[in-house]
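Just dropping this structure here.
Note that one protein chain is taken out, while the other chains of the complex remain in position.
Should a chain be cited, it is by its letter among A and B, assigned in written order, with residues numbered from 1 in that chain.
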Amino acid sequence: MPFLALANIKKSFGQTQVVHDFNMAIEKGEFISFLGPSGCGKTTILRMIAGFEQPSGGTIHINGKDQTRLKPNQRNIGMVFQAYALFPNMTVFDNVAFGLKVAGQPKAEIETRVKEMLKLIHLEHLADRYPYQMSGGQQQRVALARALAPKPQVLLLDEPLSALDAKIRVSLREEIRQIQRQLGITTVFVTHDQEEALSISDRIVVMNAGRADQIGTPSDIYNRPTTRFVASFVGTLNIIEATIVDPAAGTVMIGDQTIALRESIADKTGGETISLALRPEAGSLSESAKGDTALTGKVVSANFLGSVVRTRIAVGKNTVSFDMFNSPDLVMPAPDEVVTLRFSAGDLLVIRD
Amino acid sequence: MSTASPFIDRRTIIDWLGIAPFMIFALMFLIVPTLYLVTGAFFNAEGQFTFQNIADLFTPTILSAYWISIKVSLASSLGGALIGFALAWAIVLGGLPSWIRNGLLTFSGVASNFAGVPLAFAFIATLGRTGLVTVFLRDWFGFNLYSTGFNLLSFFGLTITYMFFQIPLMVLILTPALDGLKKEWREASEILGASTWQYWRMIGLPILWPSLLGTSLLLFANAFGAIATAYALTGASLNIVPILLYAQIRGDVLHNPNLGYALALGMIVITGLSNVLYIWLRMRAERWQK
Partner (left out) sequence: MKMSKFFAWLAIAVGVTYFFVPLLGTFEFSLRMRRGEYSLDAYGSVFSDVQFQQTFGFSMLMALFTIAFGMLLVVPTAYWVRLRLPQMRPFVEFVTLMPLVIPAIVIVFGYLRLYNSSSYIPFTGSTFGTNILLVMSYITLSLPYMYRSVDTAMRTIDVRTLTEAAEILGAKWPTILFKCIFPNVMSGVLSGAFITFAIVIGEFTMAALLNRPAFGPYLQLVGANKAYEPSALAIIAFAITWLSMGLIQLVSRFGKLTQSRP
């Protein structure tokens, strides 16, 4: 039996339905990310798990117990909010102690547990500070400690990193993942940042318009997107429009160039337009690159992004981006130069919506 | 560089000249008149230094005037704070339609400025011996309000009248403060297991405390110095400090002009003390703020 089970969850606000028949089974100790653009329903699902919103239909079970009608303060769930939401009138110590205090635990136990939690987030020395005296990253770590102190069954993270600076975002997400592993706590993480989701999750749920488009491991989601939405939202996948030449042979035409696919398109008919996905790091300009497929096009732009150079070339009506690793002797392609992009036919995925 | 310093000096002088009109005004019409009374309280009619005026304040009439004034101000400010808080809470967090919020705020803007003599008339017309409510209770329920010992020209009557401008003032100041309570604080406390009561006791009220307290003390000073409503309501029959001082100014009823100064000094001390108390409490309450 899954530890956290969402069954046929529906949610409507007035006339608009924001979550449609959502099903999900989360195992104990799993780190699950809900990934999607704003308004896709991911935060609403999180808030229903927390109990801040009542589902219009369906059930929520944690550890076999029905939680659907319980109030938030009866669920024993930990939650970290986007805007920290530390209590401004309390010190770090009192913030972390809050959940234990309202649960009526003895003073000595509270003190031990709070110290343990502060140690976990490496902020023992700031116990007497008030929230306003700390940086955003520190505040969010305190918020994490506060959520974990009462030993919740489930930890919910509502875009906890999006208010922070880029550098702190990366280090804090690693810290969160490490603490989560250490405690083995079942965690649901909501984010609109695909890099974040890919880097720390066991599984990712890509949400689109109130539905789960795809549920899978980060590698699955990134390498084998099943819908056009997943392909375009996760990573910077190229979507290339192609016309089928011969379904049996698997040949398609892109602009005026014909190439063969490895994936079978025998179920399609000739002349039909299909979408193909190509990851930007799959291609190369090098003559010696191994690759059985090539596309020729005119360079639209080449941008230096630090570790990679991203080049966009026009092939027929499509613009295809690809990344080359930076090296000091790399020659950047010039605009309007005609180049040949080589890649393996296996890297071209057929998008079946 | 050597030419810079006289230039700066001239500029500094101009800078200070810029607020000279304000300074002169404040001195002439606010600071010096007040100081004049304060110092006058320590001199006798012959111009000699004395504490006699202060000592004379501790006579039964004057003491009771101060006592009633303090009671009315305390009761009306606490009552105003309590009801004002309930109303502000209702429009911010009560989940009421927004037209109620807008309506109440607009009305509060008006009612908080509706004080003085007309306010007294309104309450006489309502709760006076032939007022609407008094007559209504008598004719429909056979209930004689005035037989219960109620009297509009009393401590209770004055308090209930003052609350007409105290409550709206509280609503106006507290509504933005309540708007400042973040929804996430409530949610965070809930998910950590706190009840509504625990949220208010441990988070909501401590955060609102400075504004609540500050407004209450402002209401206190507001009521303590008010005279027009009381005078129009009760004539000179209710013995509160502003009315006593009014009578003293008009006709030297205390037969000692310098005792009048002491009376005024007493008022300044009480409103001043309430403000010092406010600043001190606020500093304590705001340790957690920037």
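Please note the rule applied: a contact is a pair of C-beta atoms (placed from the backbone, for glycine too) under 8 Å apart; a residue touches a chain by one contact, two chains touch by 3 or more.
Quick caveat: nothing in here was measured; it's all calculated off a predicted structure.
Participant: Since one chain is left out of the picture, which of the remaining chains does it touch in the full complex?
Facilitator: The chain that is not shown is in contact with B.
Participant: Which residue among B:213, B:268 or B:281 touches the omitted chain?
Facilitator: For the chain that is not drawn, the touching residue is B:268.
Participant: Consider the whole complex, including the chain that is not shown, and state which of B:54, B:153, B:181 or B:228 touches that chain.
Facilitator: B:228
Participant: Hey, which of B:119, B:188 or B:259 is the one touching the hidden chain?
Facilitator: Per the contact definition at the top, the residue touching the missing chain is B:119.
Participant: Extract the touching residues of chain B with respect to the undisplayed chain.
Facilitator: Residues 15-16, 18-19, 21-22, 25-26, 28-34, 36-37, 40, 83, 86-87, 89-91, 93-96, 100, 104, 106-107, 109-111, 113-114, 116-127, 131-133, 163-164, 167, 196, 218, 221-222, 224-228, 231-232, 235, 242, 245-246, 249-250, 260, 264, 267-268, 271-272, 275 of chain B touch the chain absent from view.
In this section, only the chains that are shown with their structure count from here on.
Participant: Averaging only over C-alpha atoms, locate the centres of chain A and chain B and give their separation in whole Å.
Facilitator: Measuring from centre to centre gives 56 Å for this pair.
Participant: Name, in rising order, each residue of chain B that touches chain A in their complex.
Facilitator: 182, 184-185, 187-195, 198, 202-203, 206-207, 287-290
Participant: Contact residues on chain A for chain B in the complex?
Facilitator: Those residues of chain A that touch chain B are 50-52, 71-73, 75-79, 81, 83, 85-91, 98-99, 101-103, 130-132, 143, 146-147, 150.
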